[in-house]
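Heads up, one of the protein chains got dropped from this complex, but the rest are sitting where they should.
As written, the chains take the letters A and B, and residue 1 is the first residue of each chain.
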Amino acid sequence: MNALRVFRQGLVVGYRDFRDFWSLKSWVFGWMLRISTNAVAWVLLGRVIGSQARLEYLLVGNAIAAGPAAALWASNATTWARYDGTHPLLVIAPTSLIPAVMGRTSIWLFNGLMTATVTFVLLALAFGYQPAGSGAPLVPLVVLVVCASTYFFALFMGALLSNRSRWRNMALDIAGSFLLAFCGVSVPVSFWPAWVQSLVALLPVSHGLQAARVLLEGGPWGEAWRALLLELLVGAGWLVLGLFTMDRLFNGGRADGSIELS
Amino acid sequence: MASLTRVLTGAARAQLNITRQNIEDLRPLFGMPLVALVALGLLVHSGKTDLVHYALVAAVLMTIGQMGNFVASEIVFQERNEQTLELVVSSPAPYHLVLLARVLVLTSLGLVGALEAWLIARLCFGLSVPIYHPGLALLTLLATSVAAAGTALLTTALFALGTQVRTFQNAINGPLYLLGGVLVPVTFLPVWLQPVSPFVFFYWSANLLRAAFSPGEPEQVARGLGAILLLGVGTGLLGKLALSRMLDNLRRSGGLGLT
Partner (left out) sequence: MLAIETHALTRSYDPGNGRAAIVALDGVSMSMEEGEVRGLLGPNGAGKTTLIKILSTVLLPTSGWARVLGHDVATATRAVRPLIGIVFGGDKGLYMRLTARQNLEYWAALYQVPVSQTRARVDQLLARTGLAERADHLVQTFSRGMKQRLHLARGLVGNARILYLDEPTLGMDPMAARDFRQIVRELRQEGRTILITTHDMTEAEALCDRVALIDHGKVLALETPARLSEYVAKFERIDFDGGDTELLQRLEGQPGVSAVKKAAVGSGHRIELSSEHAQQNVLSLLVARGITSIRTSRPSLEEVYVQLIGDRGLTV
């Protein structure tokens, strides 16, 4: 129960983090402008290629991938306590700091969900996209699962690279870019070499995205549920890894002296 | 003249030394290859290998753009944080020249994106993308990095003003790339948007670079190069003005701290 309470308090801090970055105006005209223009450029490539099917493939992929792109910010957010100096205080406190960290960083999961939703609506309106499948109303649930599994992955990456500050931002960027490049957003996963496919299968996004495509295209429900289940499993796996890594990190800091008081 | 050259070269050297120690400055160079990879993969998968130069053009222009907007534009903000801004301002060197030298180093490093993209095409997809007009390609890239430096001079002054303004830093490149036809030629944009494109230097850069990859005789080269440089100088002058105003405001408001 206390963990939940701490999580809620963390949410309050996370909300303030978010507001430090954006007001409503800057979220719309700053963040969403960036995301949507980027997505539009890729979708237009479908038009250059001259294939409506390709265009729709790019539309769905880039709209949904906007969610994970936002959720990946959580990897940076895991280390903000070190910058604002609260990290040692959290370590010293009697409760585990993991609920606090998760509470603070989960705001980026919600940002991911909002981002993907708005991007999808904008692109659909701009390109006159109408899903063929009756499963379309379930796609927001799929997007939530995709954002959540990406969020857990981001937690793991953030905790893993927390102490390696020189390379941290670079490594997080590359990990995020790899995820979004190869998980089926613009090009089917099957196009890439086998080793990339194997790696992607263990990462968030690809299964969930596949589930969403099937639902939107009116494909077999069984295929959609299987893909969604895989996404849930992958997400659960990264959650466990993330919790383990955070725990190791915080206790390891006490051993290697990396926790500074000021 | 000699003293101004001294300032420019001194500042450029310092930036190179800083970047050598700060891998973060080179993030675009590490990130953009993945963008090139996806764009190339998409075109190859679609059977459109005749358009692969689109991916190369997009990759290099985006790299230069990222170096300008996300790296060079951070300079003034960082200087304020590290409290070196007031020291530079109180030195005899004109601040806009110090900045110009530093941002030009960074946008010029963006040219590495061209090599990266070409190598990815070659090594990952076995594509040898011929450059029919290499001289044009080189001149266009050089002019583009100068224009990007001019733009960065403006944005670095604006982005130092505060968090909310900096938030728009994230927004700028997307519309600029779209309007500039960096990935997709502007003829694919809605007609009502197209008249805006010539005011974005990327528009001219993208057209000239795509022409450099095409066997036909490139058209309006002088016009294109001139437009890139003019837009760059124009935004650079605006940047100088913005910088002076910013510093004046800071001198008036007390925002230039010493401790």
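Methods note: contacts are C-beta pairs under 8 Å (C-beta built on N, C-alpha and C of every residue); 3 or more make two chains touch, one makes a residue touch a chain.
Bear in mind that the values here come from a model prediction, so they are computed numbers and not experimental data.
> List the displayed chains that the omitted chain touches in the full complex.
In the entire complex, chains touched by the missing one are B.
> Among B:60, B:76 or B:98, which residue is in contact with the omitted chain in the full complex?
Of the candidates B:60, B:76 or B:98, B:98 is in touch with the missing chain.
> By the contact criterion defined above, which parts of chain B meet the unshown chain? Give residue numbers in ascending order.
Against the missing chain, chain B presents residues 3, 6-7, 9-11, 13-14, 17-18, 21-22, 81-84, 86-93, 98, 250-254, 256-259.
Heads up, the rule we're going with is that only the chains that are shown with their structure count from here on.
> With chain centres taken as the means of their Cα atoms, state the distance from chain A to chain B in Å.
28
> Can you list the residues on chain A that touch chain B in the complex?
Going through chain A, the ones touching chain B are 20-23, 26, 29-31, 33-38, 40-42, 44-45, 47-49, 51, 54, 58, 166-167, 169-170, 173-174, 177-178, 181, 185-188, 191-192.
> Quick check: in the complex, which residue numbers of chain B touch chain A?
Checking each residue of chain B against chain A gives 23-24, 27, 30-31, 34-35, 37-39, 41-43, 45-46, 48, 51, 54, 163-164, 167-168, 170-175, 177-178, 182-185, 188-189.
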